[in-house]
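What follows is a short report on a single structure.
All protein chains but one are shown at their positions in the complex.
We just call them A and B in the order they show up, numbering each chain from 1.
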Amino acid sequence: MKRISLGVAFGALLLLPSLAWADDGVTAGQFTANNVWMMLCAGLVFIMHLGFATLESGLTRAKNTTNILFKNTFIVSAGILTYAALGFNLMYPGDFSLGGFFGFAGFGIATDAAGNTPEYASGGYTYWTDFLFQAMFAATCATIVSGAVAERVKLASFMVFSAVFVAIVYPILGSWKWGGGWLDAMGFYDFAGSTLVHSVGGWGALAGAWLLGPRIGKYVKGELNPIPGSNMPMAAIGVFLLWLGWFGFNGGSVLSADPAATSFTLVTTCLAASAGALAAIFTSWFAFGKPDLSMALNGILAGLVGITAGADTVGIASSVVIGVVAGAIVVGSVIFFDKIKIDDPVGAISVHLVCGIWGTLAVGIFSTNPEHSFFVQLVGVGAYGVFAFGSALLIFGAIKATMGLRVTEGEELEGLDLAEHGGHAYDLAGPTSILESVTGPASNHMGRPSTTLANERA
Amino acid sequence: MKRISLGVAFGALLLLPSLAWADDGVTAGQFTANNVWMMLCAGLVFIMHLGFATLESGLTRAKNTTNILFKNTFIVSAGILTYAALGFNLMYPGDFSLGGFFGFAGFGIATDAAGNTPEYASGGYTYWTDFLFQAMFAATCATIVSGAVAERVKLASFMVFSAVFVAIVYPILGSWKWGGGWLDAMGFYDFAGSTLVHSVGGWGALAGAWLLGPRIGKYVKGELNPIPGSNMPMAAIGVFLLWLGWFGFNGGSVLSADPAATSFTLVTTCLAASAGALAAIFTSWFAFGKPDLSMALNGILAGLVGITAGADTVGIASSVVIGVVAGAIVVGSVIFFDKIKIDDPVGAISVHLVCGIWGTLAVGIFSTNPEHSFFVQLVGVGAYGVFAFGSALLIFGAIKATMGLRVTEGEELEGLDLAEHGGHAYDLAGPTSILESVTGPASNHMGRPSTTLANERA
Partner (left out) sequence: MKRISLGVAFGALLLLPSLAWADDGVTAGQFTANNVWMMLCAGLVFIMHLGFATLESGLTRAKNTTNILFKNTFIVSAGILTYAALGFNLMYPGDFSLGGFFGFAGFGIATDAAGNTPEYASGGYTYWTDFLFQAMFAATCATIVSGAVAERVKLASFMVFSAVFVAIVYPILGSWKWGGGWLDAMGFYDFAGSTLVHSVGGWGALAGAWLLGPRIGKYVKGELNPIPGSNMPMAAIGVFLLWLGWFGFNGGSVLSADPAATSFTLVTTCLAASAGALAAIFTSWFAFGKPDLSMALNGILAGLVGITAGADTVGIASSVVIGVVAGAIVVGSVIFFDKIKIDDPVGAISVHLVCGIWGTLAVGIFSTNPEHSFFVQLVGVGAYGVFAFGSALLIFGAIKATMGLRVTEGEELEGLDLAEHGGHAYDLAGPTSILESVTGPASNHMGRPSTTLANERA
């Protein structure tokens, strides 16, 4: 969108005062529509937090469900607040020091309306929309870790980790590319965060799962003992909401509602998701002999993570290829991590780290932009790997040495819901406990008086 | 946005016929973008009904789930229809009588396109969008009552109450401020309905819970016997959807897509929600010794209800303070209502009434607009209290005297699903009843033949 000379714009203003934005190259209508799109995308990325919460609680055991929901509720809340206090100005510092590695523009965000004009971001959105959209992104990064450490991490320890990770690690690492730091200067490309969000979260997940060790009973005498999810509809809700959320995650990363760019991005995103699903379905069907729902769901996520780095810059056919490869990779990766006894209850490392790396490198292979280089992509992947994994190890390590990281064996067996929260997530067995407190002990150990039970059968 | 003289606009029209809206101070693009935003917000407020349905069914017992879902399905449907027939023209009557207390513009809404031009609402939206957005609001008000009276109210009685409340009470009370009635003339401020929607619903909830009395077994021999929710993932889905819905509830209350105003509103809304969550988490952790998920979730809602009255007019830091206070208040309020034996299964009174009052008064404390007065806010809170609580008592009282309000003890113990609907909401135990009807009685009282059960264990 070319800017026009002030003189011409001024002439236009005499005729149409309501087109006051014209001197920024966007009309008032475009600015408004752009900002609507970006607010919508912020909302869609927000709903990804519900997606993660339901996916993780669906793929783990019922005895840890409340704990997982609690963690996700905490992360999104703490993530938004710390991003307002600190993260936003760490990630977009304006000026850098340390050779493009660090910058900080000060605490807090502004109440006053300065910057909420089209000058702020070429009319793409307002300052506040910018903050909100980026804040929703930030919180997803820590959420990715949640799934990998589920069912055995101490609640308070995880809360400390995720708060530090989202408040400090994510925004500093993010500034290297999106804030205009050293990797941006080098030509590294990551459209919507295959690396900046997903791999960074995935490295945290790997560090956590590795330091924690596997869940009791997962690997017994060298044998893999799969622990199936407790609520597959929740898992499906999670993945479909994540896919929907990706409309905002990738579509919003255009940073305006530019019709061609946004719609193209949505098409590559949806094709990669679909291709990832089919690839994972058939790969796992072949590998396991059965069509596996959790693999199909993870295939969707794999395709989505894979396309995220290049959704705006690869061709239609390439987006399908990227999705197919991601869907196949995720199945192999899940098998691999089980082989090396890294226990990841929801497959977060395979989805977010492995496919995040794949997607970032895929930009170097498939991008239609000749400036994108496989080598630079590799440098970016490596740099994020070193620093994200290193930071996560450091934080988790410090917590392990002080607060401890893992619950006791008794708590793990009993389930974190009872151990940490004093209650259960589900009580679906029918007329029950309160009734007992009135009528005396129930006639059978499911807690239902046999007469009521009989009625239910009728 | 200033209006321009017709002469100038006419000049512009000669050049650009497609900018025909320019004489209303908005371009066609702005009008279109504004209306898109408002339709989106109507959709987001609609989805709050699913949020309420899942939240309430998650926080209550499994034996009353179908009943709760049925009530919520009824309310949104009846609410939209009665609002079209009656409510919209009661709430926005144009002309008032009775000193700004009452007005009515006639039955029904218009099919013809008159008014669907930018003249209707300064280009903020069309007449039909206006109706739809407001209709979605109206139905939320009655839904708030649903949670507080859950697990013991007679279905038909509740249906009558909610239909009357949403069709008549809510719109008349709403007209006092949003319709331009006496409280509006006085300078009372309630941006998106901390009082007009949430407190009004909350007063109805208080009247209902008080007249009904507590559920059997909740308070036994002076002791509080907590009745935990049956499905915490449902409760979490509910709260996250409500948060998302609040993007529309508050964002749409700008009544256009004005970029600065809408995005600012979303930021204060999300900060208050996050602050409410953290405040409720730590307050309840301190109070109960355990991190409580339902309190964390109610903390989010508390923050959201609290910020609703002033989301556009308090500063960034103030929005965090409002959320923190709301999150702490909601925990204390839940404890308080249990002390005085008002049994509110989902905490609706604490969230919507108490935090609604807090949010309305907070405008008098934190507003950046010097015209807002704490005293006038207090008058508004009092007036709505008297009339909303009074009306609710009257309607519930009349129903109690005629149809009866509460199910029998037997029905309550058995559960409303069986008693009112003749079935259960859940049957998740695995291969079961139909199988029995074919193969004869099952080999164990969970209704699974032991061979199948053995397979499941494998």
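Just so it is clear, a contact is a pair of C-beta atoms (placed from the backbone, for glycine too) under 8 Å apart; a residue touches a chain by one contact, two chains touch by 3 or more.
Values in this document were obtained by computation on a predicted structure and should not be read as measured data.
Asker: Looking beyond the chains shown, say which of B:L86, B:L132 or B:A205 touches the absent one.
Answerer: Touches the omitted chain: B:L132.
Asker: Looking at A:I300, A:V351 or A:A388, which makes contact with the chain not pictured?
Answerer: Among A:I300, A:V351 or A:A388, only A:I300 touches the chain that is not shown.
Asker: Using the document's definition of touch, tell me which of B:A138, B:V169, B:I237 or B:L413 contacts the absent chain.
Answerer: Once the missing chain is taken into account, the touching residue is B:I237.
Asker: Check each of A:T140, A:N231 or A:T283 against the chain that is not shown and name the one that touches it.
Answerer: If we include the chain that is not displayed, A:N231 is the one touching it.
Asker: Which chain B residues would touch the chain omitted from the figure, given the whole complex?
Answerer: So the residues of chain B touching the unseen chain are 15-19, 27-33, 35-36, 39-40, 42-43, 46-47, 49-50, 53-54, 57-58, 65-66, 69-70, 72-74, 76-81, 84, 108-111, 113, 116-117, 125-129, 131-132, 135, 155, 231, 234, 237, 420-432, 434-435, 437-439, 444, 446, 452-453, 455-457.
Asker: Which parts of chain A face the unshown chain closely enough to count as touching?
Answerer: 1-2, 4, 8, 11-12, 15, 19, 22, 25-30, 32-34, 36-37, 40, 44, 61-63, 215-218, 220, 225, 227-233, 236-237, 239-241, 243-244, 247, 251, 257-260, 262-264, 266-267, 270-271, 273-275, 277-278, 281, 290-293, 296-297, 300, 315-317, 320, 368, 413-415, 418, 424, 426, 428, 433, 445-447
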